[in-house]
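For this depiction, one protein chain was excluded, whereas all remaining protein chains were kept in their positions.
For chain A:
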């Protein structure tokens, strides 16, 4: 009876998780959804504490207190610009917990004398492989985003894919050993070590701008690892919650890949951005054709505008320019100019990165337009301001089928009347290719650090 009650509670918690995700469909209901999810988790945790196998609560209490303090500090201290790192590291912890729980369950069978069932040993091996790849892959992603120890750009070496394949095959071989001889516990730990190396090697070659895909994918893996651990423990709560998260990450990775017109395989194995653009030097392409403008000139152009579109990119996050951008928006709106934001799905380092930065600065979400909607507004836009974005506005994606970004959907800023590009220099974006937008007839370059450039512009608009 007690067992049934516990399982019913897990079912209730699972349904609450589904409602949580369902409520995330709109900013109005999302807060409620998140609370429902948290309550579901609380329910699952509380009923688990009544499990008949638990004989002592000391260790549990220490673990929960330690985790709560760490989780609280991380969640409250993190800056919105650091959100990609936070999600990366949380993905990793999810994977890490799965390795440990599946491992502990395996060791327990050795003590209780139960033999591992076939499906249990398969699930254990899967938890070890996926969990370890998630944990170490996420740690590399975290370090790359934080720009600690590991360079953010792709690190490629010869025979990389072959080494990865061999590692994976050996890990699967060790898993098979565990399945054939469930008492061979050491096979599991060797498998975890090899998969850890695999996780490191998979993410190291991936560059910064591909991070949205990788983070989404690792998010999915952390869910799948949770689900496989659910198979180990034969716990439906874990299976359902893990499956939901796995599905979520897969959908996000697919959206990100589509927004770059690349396949998942290409992102994972392509190493785009590692080779410097061949051919003529970039200076030659732009030589003598670039028109630059001062803050005062731009203020005059903005004065005549009725509709302005701001296109933010990773550069806005780096320069921490979101607050000045809000001030500029308010200033222009007070003059009766309509201001909107065009958000490319892969702008920034994770899905939705630009949206949370702008929301933090206090920009109402109605102003944050998705790519398709903003493109339909471009023809009637007087001035578009590109702030720290490059590849996502590069018209070469439409014209040059040989370009690394060929076919990638872009924000069509070149169709607006005037394009202002705020940039520190003419350096190319992540894809390492020149951007013909910089020399287009209707383009004006406004050189400077994103934050200072916007502040100067605000000053000029006020004075003008």
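The rule is simple: a contact is a pair of C-beta atoms (placed from the backbone, for glycine too) under 8 Å apart; a residue touches a chain by one contact, two chains touch by 3 or more; residues count from 1.
In this text, contacts and distances are computed from a predicted model.
Trainee: Which one, "Tripartite ATP-independent transporter DctM subunit", "Sarcosine oxidase subunit gamma", "Cell division transport system permease protein" or "proton-translocating NAD(P)(+) transhydrogenase", is the UniProt name for the chain you do not see?
Mentor: "proton-translocating NAD(P)(+) transhydrogenase"
Trainee: Out of A:87, A:133 or A:392, which residue would touch the omitted chain in the full complex?
Mentor: Going through A:87, A:133 or A:392 one by one, A:87 is the residue touching the chain not shown.
Trainee: Please identify which residue in A:53, A:265, A:334 or A:425 touches the non-displayed chain.
Mentor: A:53
Trainee: Who touches the missing chain here, A:21, A:318, A:331 or A:406?
Mentor: A:21
Trainee: Which chain A residues touch the hidden chain?
Mentor: Residue positions of chain A that touch the missing chain: 10, 13-14, 17-18, 20-22, 24-28, 30-31, 33-35, 37-38, 41, 44-45, 48-49, 51, 53-57, 59-60, 62-64, 66-68, 70-72, 74-76, 78, 80, 83, 86-87, 90-91, 93-94, 96-98, 100-101, 103-105, 107-108, 111-112, 117-119, 215-216, 219, 222-223, 225-227, 229-249, 251-252, 255, 343, 345, 350-353, 355-356, 359-360, 362-365, 368, 370.
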